[in-house]
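Here the complex is missing a single protein chain, while all its other protein chains stay put.
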Amino acid sequence: MSEMSKIVRTLSNITFPFIMVFGLYVIAHGHLTPGGGFQGGAVAASGCAMLLVAYGSGWVIDRIKISRLSAFESLGALGFIGTAFFGLIFGGMFFNNFLVETGILFNVVPRTGFTGSEFNTAGVLTLMNFSVGVKVIAGVFAIVVVMAYASSLKEWKQ
Amino acid sequence: MSARNIVAVIVFCVLAVFFVFTALMIPFGEPMKTQMDDYIIMHTQQETGTNSAVTTIVFDYRGFDTLGEATILFAAVSGVLMLFRRVKK
Partner (left out) sequence: MIYNIPFIAVVAMIFIGLYTVLFKRNVVKIVIGISIIESGVNLFLITLGYREGGVVPIFTGAPADVAANAPGSMVLPVPQALTLTSIVIGVAVLALMLSLIMHIYKKYGTLDVRKIRRLKE
């Protein structure tokens, strides 16, 4: 698809950082407020899709390699499974929450009512939230880029 | 009307009777057995260290289902990228 006019491009340049910050906020605070990995990843991926619509798929696919997006997604999946395997090594069970009981990093119990942003709280959940968030962003953005480029060609060279 | 349309209309009416009868019989607002959810809500803050019951169910009490969901997402992305592999620039 071709690019859109200058007004649309300028406005999407302005609003793109706000959408990404909001998406990362929803991912990072998954254990205190409603949200988490999948929801925040969907918000951030729709911000990236807005840039794709504003600049045209030919422009975007010249500058982004699909193999690197694929590597990002595999990195997210490996982080998720690696955290589960660490639970098996340290605790004795698959998916064990080994950072809450005897932990170094994230082992404070939060209080009820108004919590500010007690980020030091949930054990393994914060690492898992980030891994799944990266996986969802990379996966959805790769699907949208490939489908937008393939539908804009007149004929497919085999 | 072809034979396919008549069979479709009959299936539609039979399913309509079943679905509407079920929708009027379920009580809304009184779930029947709640022992598992009561245990999870009572013990979330002490055992897991989070404030949100839904996130611990997704990642801690039922983390195995989330593993299957991540596999489905990975399979869908790799399937779409494989279908468009011959489309070159």
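By letter and in written order, the chains are A and B; residue numbering begins at 1 in each of them.
Quick note on the criterion: contacts are C-beta pairs under 8 Å (C-beta built on N, C-alpha and C of every residue); 3 or more make two chains touch, one makes a residue touch a chain.
Predicted model, so just to flag it, every value in this text is computed and none were measured.
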Contact list for the unshown chain, restricted to visible chains: A, B
Chain not shown, touching residues in subunit B: 5, 8, 11-12, 15-16, 19-20, 23-24, 26, 28-31, 34, 36-38, 40-42, 44-45, 51-54, 57-58, 62, 65-66, 68-69, 72-73, 75-77, 79-80, 83-84
Chain not shown, touching residues in subunit A: 32-34, 38, 110, 112-115, 140, 143, 147, 150-151, 156
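Going forward, only the chains that are shown with their structure count from here on.
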Centre distance in Å when subunit A and subunit B are each reduced to the mean of their C-alpha atoms: 22
Subunit B-touching residues of subunit A, taken from the complex the two chains share: 30-36, 61, 66, 70, 73, 77, 80-81, 84, 95, 97, 100, 106-110, 112, 115, 121-125, 128-129, 132, 135-136, 139, 142-143, 146-147, 149-150, 153, 156-158
Residues on subunit B engaged by subunit A in the complex (per definition of touch): 45-52, 54-56, 58-60, 63-64, 66-67, 70, 73-74, 76-77, 80-81, 84, 86-89
